[in-house]
Structure formats: structure tokens, C-alpha cells
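Worksheet for the structure shown next.
A single protein chain has been removed from this complex, and every other one stays in its place.
Lettered A and B in written order, each chain numbered from 1.
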Amino acid sequence: MVGIVGYGSYVPSFRIKVEDIAHQWGEEPEPVKNGLIVYEKTVPGRDEDTITISVQAARYAIQRAGIDPALIGAVYIGSESHPYAVKPSGTVLIDALGIGPDVHVADYEFACKAGTEAMYVAMNHVRSGEMPYAMGIGADTSQGAPGDALEYTASAGGSAFVMGSEGVVAECEATFSYTSDTADFWRREGREYPMHGGRFTGEPAYFRHVLGAARGLMERTGSAVDDFDWGVFHMPNGKFPLRAATKLGFSKEQIEPGWVVRWIGNTYSGSSPCGLSATLDAAAPGDRILMVSFGSGAGSDAFIWKVTDQIEEVRDRAPRFKDLVERRKTYLDYGRYASFRRKILMND
Amino acid sequence: MTVPRYTREIPQRYRLEAGRCTACGKVSFPPRAVCPECRGREIEEFRLQPRGTILSYTTIHVAAEEFAAQTPFVVAVVETEEGARLTAQVADCSPSEVAIGKKVRFELRRIREEGKAGILQYGYKAILE
Partner (left out) sequence: MREAAIAGIGMTDFGELWDASLRQMFTEAAVAAIEDAGVDHIDSMYVGSMTPGLFVHQEHIGALLADYLGMAGIPAGRVESACASGGLALRMAVLEVLSGASEVVLAGGVEKMTDGVDATDALATAADQEYEAFEGITFPGLYALMARAHMEKYGTTREQMADVAVKNHTNGMLNPRAHFRRPIERADVLTSNLVAEPLRLLDCSPITDGAAAAIVTTTERARELGVPVIRVRASAMATASLALHDRQDLTTIPSVGRAAGRAFEEADMGPDDLDVLEVHDCFTIAELVVMEEIGLVEPGKSGEAVSSGLTALDGKLPVNTSGGLKSKGHPVGASGIAQIFEIVEQLRGDAGDRQVEGARIGMAQNMGGSGASCVAHILEAIS
């Protein structure tokens, strides 16, 4: 049995409300909120980035796993906002947590799917027998261009997963990845903000790949939606995952605990990983979770996680996702938000 | 701060590695070669628990150039359970929330950047419990 032995998350304490962004650009807030089903999002502090978020999430994951971090044989961080263009994020994390130097480290990227990529590779290293534990992390501090629709949702946060074969709390029963060259959202080298294809990001991108991966996984495993207790989908906004879930036959209640985008925004590579983390906080032993990520460009990684009775023992060794979100919230106005996110032209 | 200097200090900045004199028990952060209390030379290294108490604090309004964009920010002297003393920023709080005697935990944060092209420098900051 191979799967998650420890999981942890982190979201920054700062927030901005959708209505404050709407006011900035002269838009009516209610239609925006209803259209996106997002009410507020997280904002990283000036001293936070993908590395600091990953380190904190990883600490909690290791706490839950209850293992000596030195036993971790590989660490992968997936993000589209790695702090350096060239220099890995993972190396800061291993030195911060006392892992290595005999450890394999790589940074992953694939728009919002980079987190599940890291999880997929980490899990398979354990499955191959190569090492007892490996860690996969998805974290981001993504930017939305000023005045663009993505500014309402691009947020910061991440989750980390220690994979192992002993003390598994959620077994990985099967995976399926669905990938094609579909340019729905991209950022060229040297550009500050990404570009996207508007409505093209819907059916031809998100839904084709998410549903393709979900259906492909169910076909591969001979399973149907009734075999699942929970669904976790990539959350670029509140609407898309709800529609994908409904199309597959899930009820709203089944995606409810993982549907975190409504109050934290889209944490990009952290999106479905955070959804999974929040769902593990609520799941009971024996529950099956269907998790499907989406990364623009485009691809989806689908997983079936089967929760074991270890979850009850492990769950409260670290703060639950809901508690992390609630424990501290400082609301920013647009001016302070713009300053934090370096959208203001300084004299430097 | 240059790269070699920063790299040498990673054990302290990332992992809070301190030293304890085997003769008199005095804890020093960073670890010293000579005990400041008894001049002993046998020091054992260990990691501090990432927790402490605020002994004093101030809010910086006028900072050096590298920190100018971050003002106002709070800096405190913190004493850990093991008796080590550190100077650290108190992050994610408004200055009015800080008080002598409050408990903090330490987290890894980005402390500063070497301009637009230099390295990013990470270290410990205190968060109010």
C-alpha cells in the first residue's frame, strides 16, 4: 500500500475582498461575486513566497507523518511562481527542514498542475521501492494583471504531502493523466503577468482535460461516480469545479469540504492539493476521494485516494485547513494590496 | 550580504542551530567557539525549539535602504525556552498587538533581497501565538 502518510497546508494571513478589487476598477461587486462564486482571496505578505509557504506546509505534513525528515529521499515543489527563474525552491526547503544532503530535489512547473505533478512523482518513487518517503508540494503566490478577471482570484497558499508505504492515511489506488497541447493560458519569458484565452479556457481547456482525466481514471479502474464519497477539482474559481462535479454526477455536498476557493481564491499549484487537504480533514476511514487537477497548457492529473483508519490518529497532529484559514485574517484595501504585490512602480 | 557569508549562516537562519556549553550549560545563539560565560571550549550544537517570549520590542519607521519598503515593522528581542536570545521581526501583526511577555513561534520568512538581481535571503521571524 502506497500513499499519503502526512499532509499539511499553509495560507497567508492577509486577505482582500472581491468587492474592494471591484471598486478599484469601477465594477459592480455582486455580479462578480456571483459569477465567480469567490468572495475574498489570500494575499502573501511581503516576506512570504512559494518557498516560505512550502516550508510551513511541509512542516505540518512531517508533523502529521510523525517521521524523521532525514528519511525523506526526494522533495519536489510544483509552482508557477518559484521565487527564482533559475535556482531551485526545493533546496531552501530541505536545508530548512534538515533533509539531506542525500536527497533528490527538483522544482516542477506546469501552470496550476505543478503541485499534483510533484505529488505524482513523489508517490511513484515510493511505489517503485526507491525510497521509504518522498514529498510532493504544490504552492503558489500567483499574480493577476491589474484590472483583469484573474485579479479577483489569483491568490497564495500551498499544501504538502509526505508519501510512504508505512502508516498510510490515504492510499493512492490509481492515477490517470490527460494531456494535450492546448494554449488556454500562458506567460512568456520576461513578462510580468500571464495571458489567457478568455472563454477558450472553459470547454476546450479546463473541462476537456478535467473530465477527460476523471472519466479516463474511472474507465481504467472500472469505477463509477457512486464509488466515490468526495470530489476535489482544480478551482480557478468557484463555478468551474462545481460544474465539473455536477457533470460527473457528484452532489454539491461531496465537493463542499474541498471547495476552498470561495474564501482563499485560486492558489494555483496549491488549488486541488489544498482541496485534498481540507477534504482529508473531513473524510472518514474507508472513504474514497476522486481528485483531479488542471494545469493550463494543458493537462490534468487524476488520483483516487482511499482513506484508511490511520487518518483519525494523524489528523489533529497539525492544524486543520479550516483552522489555518480562520486563525488570522487581516484585510487589505486595494492600495496596500497593490503595494504588497509590487504592482506599484517604485523608484528603484 | 554576500553569498558565502549567507550560506555559512544557513544552519542558524533556517534551523536555529545554537550551542550549549558542556561545562556550565550556557546557551549561545549563534553557537560560539568559546563560552561567553565560563570561557569553556566544549560546546555541543543543538536546535532551538521555534518558540519564545518577547522581552522588548519596537516599531521601526525609519529603516536602512533594503528594508525601507517594509516600514513600519516590529522588531523584538525574544528569549527561547532554552535561554537563547534572538533579535527578530514580529510578522503578520499590527504594532498595537505586541507586548512584553507575549509568546511567539518562529517561522521561515524572506528577510530581504539583494537588490533586483541578487540572492533572496531567508531567516526566522516571530509570529504572535
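Everything that follows uses one rule, which is that a residue touches a chain if its C-beta (ideal position, glycine included) is under 8 Å from a C-beta of that chain, and two chains touch if they have at least 3 such contacts.
What you see is a predicted model; the values in this text were computed from it and never measured.
All shown chains touched by the missing chain in the whole complex, by label: B. Across the interface with the omitted chain, chain B contributes residues 1, 5, 9, 12, 29-30, 36, 55-67, 70, 72-73, 75-78, 85-89, 95, 100, 111-112, 121, 123.
In the analysis below, only the chains that are shown with their structure count from here on.
The centroid of the Cα atoms in chain A and the matching centroid in chain B are 31 Å apart. Remark: chain B residues 10, 14-15, 47, 69-70, 89, 91-92, 94, 107-111, 116, 119-120, 122, 125 touch chain A in the complex. Every residue of chain A that touches chain B in the complex is listed here, in rising order: 12-14, 45-49, 51-52, 55-56, 83-84, 87, 92, 95-96, 98, 328, 330, 346, 348.
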